[in-house]
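Removed from the display is one protein chain of the complex; every other protein chain stays in position.
And now, chain A:
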């Protein structure tokens, strides 16, 4: 009986049934009540131990703020120009809004205690407009996608469950930041032993090199554009010598959860 339940739920299901939703929401609410104060207490101890590195961080932040201030007028001007060009080329409203993503902040409610099947629960649900397969990021980078939604909570499946030999696990089309037009690859596997992601199908003439930042390419639908995935650690010849593969250190560290952001892509009207 259990084997059949496992087999049934392993396949693609449309949504959850109401008893599942009810249990999930109830437990989710209670977990939230527990997680919040514990988070603040743990956060306090962390703050105390972080006090020393604060000065260094402050300096770094000041530098990056200066960078930001310098880039901002340039960015504004380019955005204006881009918009103007889009208008001139008579883009439709949908095409214009294609890359306007909306980020909504979500609190982590609880973390699964299973090393092979890592998921976590956040406090946004279908009432907040969450749908399955939306992607979730932290302040550092891409974290995972929403796997199940109930009314007030939803479950996030982490990138660490990505697996190239599983036909249902979808790869992410990826590009190198700053060289979006010349680079391409597919991030489709996570190695539990080394804690790295694998990017495959990189063309031989690709300018990808060590320490490049990998971002999502936005092709293929599920993952939105320009979400940071990680940093290239090394690149090797692929299986058949026709392509390269690259090992990537994920930007998100998958531990010590704080706030997460759910990326809302604009709705395409049918």
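Couple of notes before you dig in:
Following the convention adopted for this analysis, a contact is a pair of C-beta atoms (placed from the backbone, for glycine too) under 8 Å apart; a residue touches a chain by one contact, two chains touch by 3 or more; residues count from 1.
Methods note: contacts and distances are computed from a predicted model.
Of "ATP synthase subunit a", "Rod shape-determining protein MreD", "Cytochrome c oxidase subunit IIa family protein" or "ABC-2 transporter permease", only "Rod shape-determining protein MreD" is the UniProt protein name of the chain excluded from the display.
The omitted chain makes contact with just one of the residues A:64, A:84, A:99 or A:112: A:112. Chain A residues in contact with the hidden partner, per the touch definition given at the top, are 2-3, 5-6, 9-10, 16, 20, 23-24, 27-28, 30-31, 34-35, 38-39, 42, 109-121, 147-148, 155, 157, 161, 163, 165-166, 192-193, 253-257.
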